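Here the complex is missing one protein chain, while the rest keep their positions.
Now for chain A:
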Amino acid sequence: MEKMSRVTTALGGSAISGRTMFCHLDAPANAISVCRDATQVVVAGRNIFKIYGLEEEQFVEKLNLRVGRKPSLNFSCADVMWHQMEENLLATAATNGAVVTWNLGKPSRNKQDQLFTEHKRTVNKVCFHPTEVYMLLSGSQDGYMKCFDLRKKESVSTFSGQSESVRDVQFSMKDYFTFAASFENGNVQLWDIRRPDRYERMFTAHTGPVFCCDWHPDDRGWLATGGRDKMVKVWDMTTNRAKEIYCVQTIASVARVKWRPERKWHLATCSMMVDHNIYVWDVRRPFIPFATFEEHKDVTTGIVWRHQHDPYFLLSGSKDSTLYQHMFKDASRPVDRANPEGLCFGLFGDLAFAAKESLISGDSNRKPYLGGDRRYPIFFFKKPDLTEQFAHVSSALSVFESSLESKRMDWFVKTALLYLLGGKPFAELCDHNAKVAKELNRPQVSTTWTMLRLMFSDPANLSTPGPNNISKLGNLPLMNSFSMKEMGTESRLDRSKGESRQDNIHLEPGNSLINSNNDENEETEGSEGQAEYMFGDAELDDDDLYSMEHEIQAVEEQEYTLPQEAFPLRHEIMDNPSVPEHLQQDKADSPHASGNEAEVMCLTPIESLSLIAISQPLFSPHLPSRFFCPVVREMLSHYAEQGDVQMAVSVLIVLGDRIRKEIDDLTQEHWYMSYIDLLQRFELWNVSNEVIKLSTCSAITCLNQTSTTLHVNCSNCKRPMSNRGWICDRCHQCASVCAVCHHVVKGLFVWCQGCSHGGHLEHVMNWLKSNSHCPAGCGHLCEYT
């Protein structure tokens, strides 16, 4: 009672203030201890023993206790403790086994008071009794604990742990006579100070050494222990058997553990290797540190709360030769940086979402973004809220599934399965795919297929009246068709200028670029294979080129404007191809002498009907399909950029050589790879294989060539078959004989992986309908998977 009142006056008299600060020591520290009124701290180490004053802004060196020209080993301290009752009294544990007390009230420079040299090895720990002024306890590497009365020259009692080295000794806060000792073999012992013969109680707390222990300051009978097994455990010592009530898993061996003053659930730990940080844990949430101090550059050797009733100041000494005062408000909070949510899109459009429950339960406690500030108030005047908030957290996990009828990747799977990519005439493939797309309610894709059919179909296969004639026609009809196209082009250009100029603006840069490319392409290709183009030598003049360029431009615009403008009429195209043909026929018959302007005039009413309706028939039957390649290439790129690589690849395959040379190999390979990857994601192995087979890209086709070798053993002599052929070169018998019909199997051979007998697939299947044993009679219960 007396003690308590004194402490409160001390705290009330001088409210502690300060900031996060540090000072350089001359040498690595091994331990620190703070005096009762929290104004001075002692730092002890192998080559240092100093007292620093804790001032508002800095540490001030007050006293160097390491005096004399040749300091003895007694100054080499493993531990130090400042008496909490008598402010002039210090005790140190020396690495040579000495226990030394120091009296700061001595007038001489050497403050050494008493020297006990009873331990044979390093003393790991000294501990003053919390209320008894003259009682000092030590624990040593030699396995003994000794209790000293400072009024006497020798120890008053010796406690033998009967086991390995003592790492820590701590007087109980609750029980006057009790102290706890922790050992390197993982045990913790409880002793009664009056009974040195035998420990009161012993239990195994950790696997491996227990480096430290600390009694809860609030008389709870709780003991925290930390060990090399990276755990901090909290034991309830009030029951008959020590009961583990909390266990904190840290990331490195625990060297020190200190309960945080005024916080029932908090304790601070530091590690003796690897990890240089100091952690403050809430034992109720043992997985993640409540706060972290990350200032030290080397192992932290000593931690102490500055005042036994103030939770905001922590002092620490380190092997990096610094002494720090940490302010709790400056601590980093791992929880703040921890992601409270997880989110992932599944393959089928389902969305897995895990979130902290407080986030989704209500938005009343939601905080606006504070731009990098800490999200907790700086001082914890509302401490219960904060601690409550820290403990008791959990996440809710849910999966959002798009409801069945609209499974969002269904279109992809169905399209992949239903598309025909080869094995039929081109036009049929296009028609089929168009139908598939239409059924899946993808009108643009469907229209694209239809257009492709019209553009690339061999004129001979079309049911237009005179395709063959046209191909054999001379220059004049060709010219005619060109002029018609030109008309169409211009009219469309007019329209686009008038109506949808805005739409086109954002496409312009790309378009002009493309155009220049296309021009090059056209010219080079034209010079390569003029014969195919039905151009006479003489006719390849400027006019023609001019009109061609126009054409290209127009068609490109068509590609972009189509989806917006032409949809209402797509059925017309599909169902009623004769209409455009009609139109075209009309055009062809119309006189050309009237000049372009007249043509444009007469086109305008028709234009309102449908652009496609005009353009398709105009182009398709008369023009070499190469003509459309740039457009199609653009279209494929467009699909790819839109994320529909399926369309790009499908068209690529169906068009085959018609388009292949137009697209550079890298891009093609990229599309193929992307599509195959997608197909494999959806486990559409057959489709993926078909795509690989049909691809013309060498890098893709070779995907099917890998790991196709099968090493077999001879079924008779069980030796590896080295050469090709049916006969094993060792036992000179046919190796792959069907176990049912005893003939050599050529083609599909199925065998049991257990007994390696097998044969023709059909035979074995038949056999297994009625039998479960091996047909070879080996008695094995065959399993074919």
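Keep this in mind: contacts are C-beta pairs under 8 Å (C-beta built on N, C-alpha and C of every residue); 3 or more make two chains touch, one makes a residue touch a chain; residues count from 1.
By our rule, contacts and distances are computed from a predicted model.
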UniProt protein name of the chain not shown, from "SEH1-like (S. cerevisiae)", "Electron transfer flavoprotein subunit beta", "Radical S-adenosyl methionine domain-containing protein 1" or "Sodium/potassium-transporting ATPase subunit alpha": "SEH1-like (S. cerevisiae)"
Residue, one of A:V631, A:L678 or A:C752, that touches the chain absent here: A:L678
Omitted-chain contact residue, chosen from A:V67, A:M85, A:V156 or A:I288: A:I288
Residue in contact with the excluded chain [from A:D219, A:D298, A:E341 or A:D729]: A:E341
Residue of A:L73, A:M273 or A:L397 touching the missing chain in the full complex: A:L397
Absent-chain contact - pick from A:C213, A:V283, A:V445 or A:C629: A:V445
Missing-partner contacts on chain A, residue numbers: 230, 249-251, 275, 285, 287-288, 334, 337-356, 359-361, 363, 366-369, 371-373, 393-403, 406, 408-409, 411-412, 440-445, 506, 563-565, 567, 637, 639-645, 648-649, 666-667, 669-671, 673-675, 677-678, 681-683
